[in-house]
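A single protein chain has been removed from this complex, and every other one stays in its place.
Moving on to chain A:
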Amino acid sequence: MAENEPMVEVFIYETRQFLEQLEQVALASEDSGSFQPEDVNEVFRAMHTIKGSAAMMLYDEISHLAHAVEDIFFYIRELHPEKIDVSAVTDIVLTAVDFMNGEMDKLDSGAQPDASSEELQKSTHEFLRNFKLENGHDPDVDLRKAKNKTPKAAEPAEPAKQQYFIQAVKPEEVKTETGSSHVYKAVLQFDPEGGMVEVRAFGVINRLEDQASELHYLPEKIIEDETAADTIIKDGFKLWFTTGLGVEEVRKLLDETMCLTGLELTELSSTAECEYWPTPKQKAAQAVEEASPIVPVKPEAKPWPAPMKQAGHEGHESQMISVRVDKLDRLMELVGEMVIAESMVTQNPDIRGMELSNFDKAARQLHKINGELQDRVMALRMVPLEATFKKMNRIVRDMTKKLGKQAKLMLVGADTEVDKNVTEHIGDPLMHIIRNSIDHGIEMPEVRKEAGKPELGTVVLSAQNAGGEVVIRIEDDGGGMNRDRIMKKAKEKGILTKPEEEYTDQEVYSFIFAPGFSTKEQVTEFSGRGVGMDVVVSNIKALGGTITVDSNPGKGSVTIIRIPLTLAIVEGMCIKVGGSGYTIPISSIRRSFRPEEGDVFLDVSGQEMFMEEGSPCPIVRLHRLYDIDGAKEQLTEGILLVTEADDHYLGIFADELVGVQQIVVKPVPGYIQAMTKMTGITGCTILGDGSISLIIDPGKLMGLLVE
């Protein structure tokens, strides 16, 4: 991601959150077939905020589009039209969301959001016009203005009062309650970089409301007036209020405000000193004079409920902070280094063999804390799959709509947490698989009916923790895969490596992961080009995971993805060969034993073998492979590790086992990687004594042997 101004970054972050929320709300509403008042409010609020902040950032196209969509929801909210085409409204929201997401992507990569939303705006306006006509409303009346005028003409003073006074005047009451009341003037300066100054200012008002008996501020219309933010940035946010609190308490209260850069607090002797202290009458009169199109509203319908937003949004902020992932990465690295440093201290050669009971106690404590720290830092990087999963709803919706199929997506275990890295890379593969499930798997409704299945197809996307890995299953109840067709295609492509009859069902189905493989005769918008599944495989491999597929003709198919929870720290068996140390991941070791005379035999090519579970298993001598001096030559003196990878066994011969250790995997320096194939070596790690150990991947070693 390109480095952006902090303000732009905040904008992107907040907008993206709103967009995600919008998409969820829109999809949920479409599902339920109607817009609930709270959903309408939510969409309205999100669009309004996007509009505001986009306008502030001078991204007019985004702002105008948001305004157009907001209009629709304003109409729905205010006049509760009876005929709502929920699906069409959802379409509009979704296209707008897509457009904005696209613009956010541009911003993310450092470009300017320059696409024109004029077409979208136009269609949105037209939709609203027709929408109004359908419901028998005059399409040309500007609702907002009309609404604002009505109550004012009727009772000008009342609403005005409600607008301007946060709380009814009750100075006498305060006096009796607290004994004394202080008058303060405060000028707050906000950091414009922080963005949304008007929201911050509103936060201040909200907090003071409870404490102050009377409260006035300039500019008055923080949220409604679009120039308020500029005024606040220029002149500061000015407050006059009376309260029972002491100076320090007030200062403390105000200091809690976010992005505050300056606070000027003075106590005044009486309200007479306030430069701005309108009496209720004055205010009402002023309001009438202004006859501003923005202000008063019916009591029951507040202008987009700012206080609510306050509670949700601001409160949210105090509980959550967003952190750049690279900072977490660095933290993780440091913890890794500390794990190493810890063993450097506790297993220091200088203290080896000494009786140090106090030291040992302290060391154990350190180990405990380090372990805890490691867990916590890992947990920091863990995020639920929920967001990624929910994005799939959209794909199912769009596809079923276009293809005329009926299908629903069920999410199971969406709260399963995985490394942030995983959520980033799993989205695309999931999308491709689900597309495939719907395009190839789920049949047309008629076909399903004939087959005695419910017309509504089901795709189940589930996730669960299993040991050190996360298992993600994508299951559909469609027609399943056609073995013969896949086989035929595979033959055409010439990717068979053994006689046709020897292929198991699973192996045949796995052909779909081959690059450029598609049985679809016709290329559709969604699939058939043959790209996709190999992208899936490469993405999942990059995460260190595996993917398998199985199918039951007529009943559906299931794709299973397994991904290790973390890639950074693994358990490894340290071994010694000659003077060098190597490490083999514990997960690939079956057992180890010291071979006896006669256990080992030679095959025709002179390869050393031994019997494991009744089948011959080749032996690799590391010292020969890696050309290490001073290693044990006699098999009976060393140790044989039986490793397992891809259902094959391999014996690795080493001098001795050193022990099991938590290791932090580091890549082999690029300089060395570039000049070698690094026979079977996937990385390196630093051991407790500071020495480097190379990590061997038995799978790669085996590949080497086969060649």
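The definition used in the following text is that a residue touches a chain if its C-beta (ideal position, glycine included) is under 8 Å from a C-beta of that chain, and two chains touch if they have at least 3 such contacts; residues count from 1.
By definition in this document, contacts and distances are computed from a predicted model.
Participant: Hey, which one's the missing chain according to UniProt: "Sulfite oxidase-like oxidoreductase", "Amino acid ABC transporter permease", "Molybdopterin synthase catalytic subunit" or "Purine-binding chemotaxis protein CheW"?
Facilitator: "Purine-binding chemotaxis protein CheW"
Participant: Using the touch definition up top, pick the residue from A:Asn465, A:Gln607 or A:Ser691 that touches the left-out chain.
Facilitator: In the complete complex, the chain left out is touched by residue A:Ser691.
Participant: Using the definition of touch stated at the top, determine which of A:Phe190, A:Trp240, A:Tyr509 or A:Tyr626 touches the missing chain.
Facilitator: A:Tyr626
Participant: Using the touch definition up top, pick the residue from A:Leu107, A:Ala212, A:Ile340 or A:Leu461 that touches the left-out chain.
Facilitator: Spelled out, the listed residue whose C-beta touches the missing chain is A:Ile340.
Participant: Going by the touch rule given at the top, which residues of chain A touch the chain that is not shown?
Facilitator: Contacting residues on chain A, toward the hidden partner: 337, 340-341, 580-581, 625-628, 666, 668-672, 674-679, 681, 684, 686, 690-694.
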